[in-house]
Each structure stands twice: as structure tokens, then as C-alpha cells.
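A single protein chain has been omitted; all remaining protein chains appear in their positions.
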Amino acid sequence: MRYLPLTDADRAEMLAAIGADSVEALFRDVPRSARLDRPLDLPRAMGEIEVERALARMAAKNMAAGAAASFLGAGVYRHHVPAAVDHLIQRGEFLTSYTPYQPEVSQGTLQALFEFQTQVALITGMEVANASMYDGATSCAEAVMMANRVTRRHKAILAGDLHPHYRETTTTHARFAGFEIVARDPDPAARDDLAPLVDGDTACVVVQNPGFFGHVRDFSVLAEACHRAGALLVVIVTEAVSLGLVKPPGEMGADIVAAEGQSVGNPLTFGGPHVGLFATREKFVRQMPGRIAGQTVDVEGRRGWVLTLSTREQHIRREKATSNICTNSGLCALAFTIHMALLGDAGFTRLAELNHAHAVMLAERLAAVPGVALLNDTFFNEFALRLKRPAAPVVEALAGRGVLAGVPASRFWPDRKDMEDLLIVAATETNTEEDMAAFAQGLREVLR
Amino acid sequence: MSTVKYTKDHEWVRVEGDTVVVGITDYAQTQLGDVVYVELPEIGRRVQKGKEAAVVESVKAASEVFAPISGEVIAVNAELSGEPGRINSDPMGQGWFMKLRIANPREMDDLMDEAAYNGFVEGLH
Partner (left out) sequence: MSEWSQAIGAFGRQAAAAETISGNRGLMIEEPLLFERDQAGRSGVDLPAPPPVADRLGGLRRAGPTGLPGLSEPQVVRHFTRLSQKNYAIDSGLYPLGSCTMKHNPRLNEKLARLPGFADLHPLQPISTVQGALELIDTLAHWLKVLTGMPAVALSPAAGAHGELCGMMCIRAALDARGEKRTRVLVPESAHGTNPATAAACGFTVDAIPANDRGRVDLAALKVKLGPDVAAIMLTNPNTCGLFEDEISAIAEAVHEAGAYFYCDGANFNAIVGRVRPADLGIDCMHINLHKTFSTPHGGGGPGAGPVVLAQSLAAFAPLPWLVHDQTGFRLVEQAQGVAAQALGRLKGNHGQMGMFVRALAYMMSHGSDGLRQVSGDAVLNANYLLAELGDDLTASFPGPCMHEVLFDDRFLEGTGVTTLDFAKALIDEGYHPMTMYFPLVVHGALLMEPTETEPKEGLDRFIAVVKALAQRAKAGEAAAFRAAPRFTPRRRLDETGAARKPVLRWRPSAAGREAAE
């Protein structure tokens, strides 16, 4: 078998050295009744040709987003990843290395993480960031738990235009950890004012910018209200590219930023693996979960990097850890770092401007279709439309025409009548004139 | 002359009138290695004998420091935030953690004197 180098001759020699009769003899501590005496009911080994054929057959049953005019967002965005990114992350020294616990032979990973942390701090306008988390939704849950630790309070208020997956994930984590979640009703028109709700029991208020329905807002006033009450403001960003154009949370008074980094360097991959970003104020750094790379020197006085502040983590603090999290999303964070390095400030800004321009053009075209109303005054690259009919069947019909027309809100709120005619639409730099024309024309026909 | 007493968790207590000074012993600091950070209690907090009062962190470990005696925290060693290494270099002096106004002086009677503590430490090997 191509991945298993031992030969029968090797095995015989090794068994002789060990003094065992057979490999089975080495399993003598396994209760006899639990030892399988024949292979399980699964296919036998296959060569590359057969495996490829089997999986390619499954892949062919899917409509790749690139094969359609694709306008899906809602927390995962289709951007162009430069060819160099995927080549670099596939270098064996990055792909097949482990967590950098032996820093002398992991300076590549550690320096890249330090660069990643810096990039995340820069784009969010915050002071310090960690080396990434599983995804945006778990970052959000961790942010709320961190706010609880910092304020020693146990109530979190979640805005009505927070991504439902983020709300659900946070609520699941809260369920057994003994803290209270106040989740506001969905807020498609971005009218909810949260400042009056903040009181002496509030650990944090969690808002999203741009919001789930696309609105772009300034949370500076809310930040002040939070701080007056001794609470923290957590700002969620599900579209990292928005930070190339929109005022960053750090400049609005955010205490913690939890975000999804997938948009930079990482393909859609049907929802995972993605990469959570997490940033906060320097004064809270010892309460921040996750791995962190820190700068130091070696015995020769040369600059280098190590994992640091490890005593927050599970392998040391055990039941008193800031989180049970062990791994970060290393390779996805590296892809983010490389893509961001290629973009630079000029490229990141231009990418964001392109996204916004395409969304503005698309919004105008779609709002001109009879039976379609645009809900947003403000947006970055994603907005909400109210259709004259339920949106889910419209999306299904348009899929048949090769248009992936956005995400119906009913996917997240199947039981709410007030959500069934809402459609969330995103446009990125990958969408062309032809895509947008196909969408508008298709929508016109389906709604007739 | 001040009396210093010791606990089995390697804390020391030095009486100064109706207040006491608390720290960790030389044995404790050698076990911990380089101290990188100390989490000290807020002034005004009431600590209970045998319960966690502070946390001391080295690179690879975090250890609880238990209050050797009950009382109210009236001062903490602010220098430790910038120079946690004092706990390693001078654990009985400049590496002190906190000062307590003690509730029950008789709790001191349960603690070991220097000779008993040294004997206890020797027995650990």
C-alpha cells in the first residue's frame, strides 16, 4: 500500500527484536471479545485512479459557484484568490508542519503568525490580535465569554442584525456555561436602538458591521453607552474585505472584534475550514483566548518569535483556562496573511472599492425590477431586498437558470412570515456585467 | 523582631502589628521557574484562609496562591506587574504579594515556624 512503507521482511525483523510472535500479540491488552478478527464491512484499498473517479463523481453532482452567476453572501463570500496563495500554502514546510511548540524549528510559522496578528490589528483598528480561531461564529462566542471574564458579569445583548449562525453558536456555548443571552428580534431595517438596554448587569453588547442585512453604521454612541455602564462593545465583521473601505471597529470604540477571515485567501469550501479573527485592547490581552505569537530574542541576541502567554490556555490552566480551544486555523490564517501581503493597502482598498461599486450597480438594477424593493440606505457589498413573493422558490427557480441569486432569509427563519419575502444579495469583484444582467433579467421573468 | 510563619502550600506570613505581609517561599519560586505574571487581588477584598487569593504564572505553569490566613487586603505589591522577577530574586523581601488586616490572629497558631517548614520541605524530596 503506497502510504505504508513497512515490508513483511521489516515486520519479521522488528517482531524478532521485540520478542513477539505476531503483530496481533502486541494487542494482548485488548479484551478478546473486542478484537475484530476480520476487516470491517467497508470497501477495500483503492489506488489513486479509483479514489479520484469516486470523488470526482460526487463533485460533479454539485453546481460550483463559479459555473453560475453567483451572488451568495450571508457570512461567506466568493472572492478571487491569487494563484500564488495556494502554491505557497501547499509548500510541505507549511502544509505538514505542526503547532510551533519548538520555536527553533518553527520560525516560519511563528513569523507568519506574528505578521497575521499585525494585519488583523491594523485592519480592525485594534491594539492586539490572536493567531486565529476556528471561524467567525465561534470567535463571537469566545468574545462574549471573554467579556464575561473581564466585566465579571453574565449577560450579553445580541443585536437583531447579528448573523443567525453567530447568535446560535453563542447561545449554544452559553447554555451550560451559565450566562444569559438577550437576543433581539431580527432587524432588517436596522432600527433597533440598543443603548437603552445596557445596564449594570450587561457584560457586553454584540453588534455586526456591516450588519447581516447589509447596513453600515457607526457604533461610537453605543460604545459610549456601554462604557458608561461598565460593559464592553463587541463588534462582529463577517466580510473582512469591508475593512478595506469602511471605518474600522477600533475607531468606533469597540473593545473586542470577532470576525470571519474567509474572504481573504480562502475559498468557499462549502463552509469550512474558515478562519476566525479575534482582536482586542492591550489591557485585556491576558483574558484573550487562543494562541498568540510573541516577539523575543534568542541566545545570540537575534530577533525571533515564540508562542506566548500560554498560561491562559487549556494545556496549562486545565479547568481554569480562558477557553478549551487548542488549535487555531493555521493554514487558513497563513492563506489570509499571504493574500493580504499581496494586496497591501492599495490593493485592499481597491478590492473593497470594486466590491462596493459592483454592489451599488447591482442594487440599482435589481431595485428597478417590478416587485423588488431595496431595504438599505447603506451597504458595503451586501444588501437586503423585499420581493413581492416568498424568496426561497424564487431562488430555486433562478438556480435552474444558472443564477445563484443570494440567500433567502427564510433559510435562517423558516417559521417567520415576516422574513419569507426577504432576500440577501452580495456582489463581489468576481461578478461581471453579464452576471448582473442575467440576475436582473431572470428575476424580472420569475416575478412576472 | 518579626515573626514569620509558613504554610504547607509554601506561602509565608510575616506579622507587622495588626497586619501581615504574605508571599511565597524560595522553595516555591524555584519550583515555578521564571515568574512572568502575578494576578493580585483588589484592595478591599476579603480573603479566606485556604482559599485562592492570587495566581502566579511562569512560562509553563500557573499556580494558585492560597491565603494563609483570613483577612482584608489592604495593600498589594504594585511593583510586581512591571518586575515579576522579584519573586524569583527576593521572594521573602521585595517579592512580597499582599498585606492583610487579619480577622483572627489565632489562625497564625496553625502555621509552621521556620524550623518546622524547613523540615517539611526536606521531607518532600
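Chains here go by letter, A and B, matching the order in which they are written, and residues are numbered from 1 within each.
Just so it is clear, a contact is a pair of C-beta atoms (placed from the backbone, for glycine too) under 8 Å apart; a residue touches a chain by one contact, two chains touch by 3 or more.
Because the structure is predicted, anything quoted here is derived from the model rather than measured.
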| item | value |
| --- | --- |
| Per the touch definition above, residue among A:Ala69, A:Leu88, A:Leu375 or A:Ala440 touching the missing chain | A:Leu88 |
| Residue of A:Gly178, A:Pro196 or A:Pro370 in touch with the missing chain, whole complex considered | A:Gly178 |
| Chain B, residues in touch with the chain not shown (by the definition above) | 33-34, 36-37, 57-60, 84-85, 88 |
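In this section, only the chains that are shown with their structure count from here on.
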| item | value |
| --- | --- |
| Rounded Å distance, chain A centre to chain B centre (Cα mean) | 44 |
| Touching residues on chain A, where the partner in the complex is chain B | 286, 310-311, 316-317, 320 |
| For the chain B and chain A complex, residues of the former touching the latter | 36-37, 57-62 |
